[in-house]
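One chain of protein is taken out of this complex; the other chains stay put.
And now, chain A:
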Amino acid sequence: MPIFWLILAVLAIAVAGFLGARHRALSLAGADRRSLHSLPNYYGWSAAIAAMLPAFAMLALWVVLQPIFLNMRAAPLLEMDAGGAAALAMADVRRVANGLALGLSSGVLTPDQVASITPEEVRSTLGAIGVALGSEVSPQTLAAAEVYRAGQSAGTAAMSVVVLALAVAGAAWIWLRTRPETRARNGVERVMRYALLSAALIAILTTLGIVLSLIFNTVKFFGLYPADEFLFGLTWSPSFGGGSTLGFVPLLWGTLYISFVALIVAVPIGLLAAIYLSEYATSRVRSIAKPALEILAGIPTIVYGLFALVTVGPFLLDIFGAGGVLGVSWMRGATAVMTAGLVMGIMLIPFVSSLSDDIINAVPQAMRDGSYGLGATQSETIRQVILPAALPGIVGAILLAASRAIGETMIVVLGAGAAAQLSMNPFDAMTTVTAKIVSQLTGDADFSSPEALVAFALGMTLFVITLALNVFALWIVRRYREQYE
């Protein structure tokens, strides 16, 4: 693991730089340490930073760029057109090259043997040292692998030299410049500030990463499958052999239907619970009921998924299925819109109630007092004064809950079924956008087929819908808060 040792070496140089610069500052200051501009450790830190920062930056850059550069060198030797097949062949090349390098480093192969190895021998030789190759190696692959391996070993050696040199140079430069009047603290603090800023920038980078990975693959998908047929198609029947119909509408319908059922369950219960807890309940009831509701919020969604699949689904089937209690046969299987929606509703109760609780508490006490003063009862106050005042905030909370429901995955994967259909019957199995993302990306399909790429387009629509809902909901909630501040 040369990179691991390289990192250790740079760290060692940084420690040496730290001690050296600190010592130098102290000895130059002589007996009177007050003549130092900064505390002694800051001199040490500036040397350590000067050793690590450029060295690690170079290391990261090199690790990223070297494979790209080597690919460019080795790819022409394969004599193939760029594309999926060439990418697969390049993976073979890398595997052979790494195998040969492993053989060299473990001493199984001598450099002469590597130089004279024939394509026929490669598979058995590498198999003997634990590198399994899927197929026989062609002469072109071997040649490319040889170029790749040579470049890799030379590159790695050069990288070690350059990185270590940078580290030593950085530390030495600061060490030489260390004087008692050097403003070491200011420099260190400036670097720290940029480090803090770059940590904060990760939030932007993550969003950017999400957007780019979605857009990039969605565009690829629309290159293989017409966008209008995806967006307005009424049938969803993927087949991994090709010739799939990938219509988005049934998935959207299933998603919205299940979310609707979930909200029908969660909003009344959650809202009434919040009203009771914030307006009626004694503090003892509150101190028990609130943490209990939070238990529901803390349970992982996979638990709800299994609950839907094994408990709620069969229970509903016993009532609404053929030969059930009601004697109707609306339900054909345990997985259905109702199953997933009901369980998702239970999951959302604490979400709705805690958001509504905050919002109801934000209504000023003066409005309640005014209403009581006019002789209204408590429930009249709530219904005619507090709820209208809190309405925008509650709408925002419901929208946030809807966005949660639309993005929920595990409950629908286990509880909603796999059939994509347009049906009004809430006891039919339906599927959702999230469930299909999972099923399209967990198969063995390669990532260049439309059947796999469609998951990215689905992810894109999911991202856009939930983002729009969130932005809108947060905007409403914020405006509402400002009203009473």
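Throughout what follows, contacts are C-beta pairs under 8 Å (C-beta built on N, C-alpha and C of every residue); 3 or more make two chains touch, one makes a residue touch a chain; residues count from 1.
FYI, contacts and distances are computed from a predicted model.
Hidden chain, UniProt protein name from the list "PaaI family thioesterase", "Phosphate transport system permease protein PstA", "Peptidase" or "Nucleoside ABC transporter membrane protein": "Phosphate transport system permease protein PstA". Check A:305, A:393, A:426 or A:450 against the missing chain and you find that the one touching it is A:305. Residue in contact with the omitted chain (choice from A:33, A:73, A:383 or A:479): A:383.
In the complete complex, the residue from A:66, A:409 or A:423 that touches the missing chain is A:409. Contact residues of chain A toward the unshown chain are 185, 189, 192-193, 195-197, 199-204, 206-207, 209-210, 213-214, 216-217, 268-273, 275-277, 279-281, 285, 289, 292-293, 295-296, 298-303, 305-307, 309-311, 346, 349-350, 353, 377-380, 382-383, 400, 403, 406-410, 413-414, 434, 437-438, 441-442, 447, 455-456, 459, 462-463, 466-467, 470-471, 474.
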